[in-house]
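Just one protein chain is left out here, and the rest sit where they should.
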Amino acid sequence: MTRKLRMGMVGGGTGSFIGDVHRKAASIDGRIELVCGAFSSTAEKSIASGKALNLDHNRCYGSFEEMILKEKALPEEVRMDFVAIVTPNHMHFPPTKMALENGFHVVCDKPVTLTLEEAIALQELIKSSGKLFALTHNYTGNSMVKQARAMVANGELGTIRKVQVQYLQGWLSTTVETTDNKQAAWRTDPKKSGIGGALGDIGTHAENLMAYITGLEIHEIAADLGTFGAGRVLDDDGNMLIRMTNGAKGSISISQIALGEENNLAIKVYGTKGSLEWHQENPNELITRWLDEPKKVYTPNGNGLHPEALNVSRIPAGHPEGYLEAFATIYKNFAEHLTAINNGNIIEKPDYPSIEEGVRGMKFIYAAVKSDANNGTWTTL
Amino acid sequence: MTRKLRMGMVGGGTGSFIGDVHRKAASIDGRIELVCGAFSSTAEKSIASGKALNLDHNRCYGSFEEMILKEKALPEEVRMDFVAIVTPNHMHFPPTKMALENGFHVVCDKPVTLTLEEAIALQELIKSSGKLFALTHNYTGNSMVKQARAMVANGELGTIRKVQVQYLQGWLSTTVETTDNKQAAWRTDPKKSGIGGALGDIGTHAENLMAYITGLEIHEIAADLGTFGAGRVLDDDGNMLIRMTNGAKGSISISQIALGEENNLAIKVYGTKGSLEWHQENPNELITRWLDEPKKVYTPNGNGLHPEALNVSRIPAGHPEGYLEAFATIYKNFAEHLTAINNGNIIEKPDYPSIEEGVRGMKFIYAAVKSDANNGTWTTL
Amino acid sequence: MTRKLRMGMVGGGTGSFIGDVHRKAASIDGRIELVCGAFSSTAEKSIASGKALNLDHNRCYGSFEEMILKEKALPEEVRMDFVAIVTPNHMHFPPTKMALENGFHVVCDKPVTLTLEEAIALQELIKSSGKLFALTHNYTGNSMVKQARAMVANGELGTIRKVQVQYLQGWLSTTVETTDNKQAAWRTDPKKSGIGGALGDIGTHAENLMAYITGLEIHEIAADLGTFGAGRVLDDDGNMLIRMTNGAKGSISISQIALGEENNLAIKVYGTKGSLEWHQENPNELITRWLDEPKKVYTPNGNGLHPEALNVSRIPAGHPEGYLEAFATIYKNFAEHLTAINNGNIIEKPDYPSIEEGVRGMKFIYAAVKSDANNGTWTTL
Partner (left out) sequence: MTRKLRMGMVGGGTGSFIGDVHRKAASIDGRIELVCGAFSSTAEKSIASGKALNLDHNRCYGSFEEMILKEKALPEEVRMDFVAIVTPNHMHFPPTKMALENGFHVVCDKPVTLTLEEAIALQELIKSSGKLFALTHNYTGNSMVKQARAMVANGELGTIRKVQVQYLQGWLSTTVETTDNKQAAWRTDPKKSGIGGALGDIGTHAENLMAYITGLEIHEIAADLGTFGAGRVLDDDGNMLIRMTNGAKGSISISQIALGEENNLAIKVYGTKGSLEWHQENPNELITRWLDEPKKVYTPNGNGLHPEALNVSRIPAGHPEGYLEAFATIYKNFAEHLTAINNGNIIEKPDYPSIEEGVRGMKFIYAAVKSDANNGTWTTL
């Protein structure tokens, strides 16, 4: 059975950036359809959003609580299969918890929760619920990121010695949160964002990308965070040293005040046999360097790829795939896993981020903030 | 009313490249849903394809004739709104004609028909039918292509003097059509492809991109085509000189034996005040050069864009959009036009390629083939 | 004996662009010293230029005739070994002829002469004189160009099928020759430049680069030249189709009105096994593509190079070499050849352009002009 999975959404009302991204990403591969939503804080707004999305009026709910309870009451062949949670961070845990407790699977935006405590609690909840949980660290859905991971896992780079990750943006160079910019407003508000600003918004992506590609985790971190925007309380910039579990060393640089940078997420990994480099803004190439051979550049669906990378491409080589396609890969892999389970099949190692990645991301935020508070003292995750 | 438009598809069965592209592109923006199809040459295969797409069994038809007639018999609120035709070239005209004659709008892959005669006949048919017709010259859907067009139209480049377009691929470097490669087989078969090989498959894209950006048309052409693959009868390579309607000069280079090239469509336009350059494989930047200022590089949703370019972006700057998104823009603009008409509204200049572009593309093919047959004599379109 | 060779210069007075380039290029490798010159059309100016160059007052001559005769009268261990001719085109042949006839070797800027007749006459003269003659097609001095040539010669690309060369500049986008721009004035003057404008100035470089890398020559050409600058008589733009001696096809595009382009010389070569791409403005990488392997990018002194490329680099990998270094390689190879001869040694195939390349360049100009005059008719060289 390959029926489309039915998705309900929490958050993502008209004008939301990330809600629309989730909807597009979920739809690209034809495996998922949006059937209901609690898109906004009021029923009125939620209904307006749902109407614009051609949803059934009866399934545009005024709150996530209402949505979960009413959907649960629907016939199995009608009700939503899973909830996609695309709200600000402080609203990740409550709907996730309630959805799981009422038998729904969950796809949730990152960082996983507002606090580390919530993340750990959620880990238990997921385990006991037996439901699936996907965390949309979307950049790992790129074909070239899969290739990078496969090359490292295959030993082609030898032992990893050095790692550099950066995630640089400039959109908070001025204090846009004081203007009518909702995206900036909640991200700079600790009540909605948590103890990390840029750390949570983009730092967790950087940490996740590095761990996904290298298979290594950060053992300890020394952080120097910055808060450059006048009146801000959360970090909008950070420079960090890291030591990995295998002895490799490296650095992470994040910023939302790197003026003019758009979405410059990039990684370099250096091993004893080879090295690699990937840039999110130019995602369709993976640059590799070798001891005795010239630089080799891989492309999606191009020559010399591992199956993990080939599986991701939707179109022939030379036809660029971007942000939405990578995001869609998270949804596709989640959908395949859920469909397999629905059909009584088993997927051994489903390839999408989940709660472990979420907890690790929160530990990263907390360790960086703690290190910074201690003037950069090395702090273990 | 913003209901989703209902799409029926001709061609694009399981394993097809372009059928899947059309489906994904049509779905991204949530304006269109696939409701039926005649996906293959046999009812059995068509039903299998439709099933894999979660379609209603009753709406998987064995032929396009059956689809058109049976859909026409359905209630208005159920039947398809338009037909998407994604078959090889020789199967563009018959279903388009029948669809139009039975009251359906059409989206069709390029080149528009097998022959120039068909194209001209179709132009009449469309006119008399009053139905909409979109031709998927997808590359014009890129944000940076819109920006390029707007800059030229706005006079920022001054008078255009020189144009260079290239579309280079390498996938026919070896005679893969003799192996089990369906894509190669029909494209190298004049009965299915027409009198142009690479000319029709990629040359028409090059011609269309140039005309779209510059607002100029080719006045005459001198072509030197090549057929390098052993046993081939159609061109797999071509070098062409062009003279534009305004006196500008230029060249077009196309190839499917440019070994190692993936999908290297690129254009350079030089004016008396400024110049521009765009590369499809790196679509998220537009390079411009100026008499007295440094090189400026535009990015989707970045600084300094015209509304035409801003309107196209779905996500913030730095989040790359690619082939599918540009393709989707054709569908989106078509859907907006059709919805406007359904609602009694008017869109003055809908922004998607149609039959005029299709006829021009056929004239381009025919003039190039004629010039080549006359050893490169200048030939007017 | 590795004494420095003594160079006399014709042309290249203060303010000259190319004279200074020759002097710097000749000096980099420490094999050549400038000892005398007839730098300008008057003795006064010539002396002023020589003085600024710290030359002996007695060896700053008022004319090339004076220089050749007086230097010839000097003792062998003092007098110049060779003459470097860096004048406009119409002043290439007379001093070259006189230098050869008086026993001096010659290095000459390109194109080799004002007319094809002169070039053929010069070919005879050189042969009968037994003197060396180097033509400064400087771009072939790049390490990555040597690598490209070696790869083709070694059969790594298989049979060459398609070639693209372009040389695009924008500095004549406006009619700067009517302002106080000496460089533009003589280049747009047929009495000084010959029958080719951009053709001679940059077209010959494009032709030479292609022939050097591929080992192929142009069999016939179809040219569409442009003269866009108001009041100009020579071409400032050209689009050309070419057919090579081995059946390969291709195109050449040149321009000096490609606004904003600086010195964009680039080549692509496609074979049956592999392909390559090189850009003069980014000379320190050679991009190659392959049937079954990922794209490989070579760098000077990097991995995987042929000896011909390794020999050229002066500094370790990653330390960019540019225009002057490539130019210097022509002088270095010329100096090594001359030193070998002086020492009674033999160099089998000295690697610098000479009169054959010069004659071929003139034939290229003449064929292109003739084809253009015949509205693009195919014209053999």
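Chains here go by letter, A, B and C, matching the order in which they are written, and residues are numbered from 1 within each.
Basically, a residue touches a chain if its C-beta (ideal position, glycine included) is under 8 Å from a C-beta of that chain, and two chains touch if they have at least 3 such contacts.
Model, not experiment: these values are computed from the prediction.
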- request: Indicate each shown chain that the hidden chain touches within the full complex.
  value: A, B, C
Task: Check each of A:215, A:304, A:350 or A:376 against the chain that is not shown and name the one that touches it.
output: A:376
- line: Across C:115, C:174, C:245 or C:263, the one contacting the chain not displayed is C:263
Field: Of C:302, C:361 or C:376, the one touching the omitted chain in the full complex
entry: C:302
Task: With the full complex in mind, choose from A:41, A:164 or A:282 the residue touching the hidden chain.
output: A:164
Task: With the full complex in mind, choose from C:15, C:30 or C:155 the residue touching the hidden chain.
output: C:30
Statement: Touch with the missing chain holds, among A:205, A:232 or A:289, for A:289
Task: Could you list which residues of subunit C touch the chain missing from the display?
output: 2-4, 17, 20-21, 23-24, 27-30, 52-54, 169, 171, 261-264, 280-284, 299, 302, 314-325
- prompt: Touching the missing chain, which residues of subunit B?
  reply: 290-299, 302-304
Task: Name, in rising order, the residues on subunit A that touch the hidden chain in the full complex.
output: 161-162, 164, 166, 170, 173-174, 222, 224, 226, 228, 237, 239-243, 249-251, 253, 255, 257-261, 268, 270-275, 288-291, 295, 375-378
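As a working rule, only the chains that are shown with their structure count from here on.
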Query: Among the chains, which is located farthest from subunit C on the basis of C-alpha centroids?
result: A
Task: Specify, for the interface formed by the sequence copies subunit A and subunit C, whether it is same or different in terms of residue numbers shared by both sides, with half as the dividing line.
output: same
Message: Quick check on this structure: which chain has its C-alpha centroid closest to the centroid of all protein C-alpha atoms?
response: B
- line: Between the Cα centroids of subunit B and subunit C the separation in whole angstrom comes to 43
- request: Report the inter-chain centroid distance for subunit A and subunit B in whole angstrom, where each centroid is the mean of the CA atoms.
  value: 34
Message: Quick check: how many Å separate the C-alpha centres of subunit A and subunit C?
response: 55
Touching two or more other chains - residue numbers and ranges from subunit B: 261
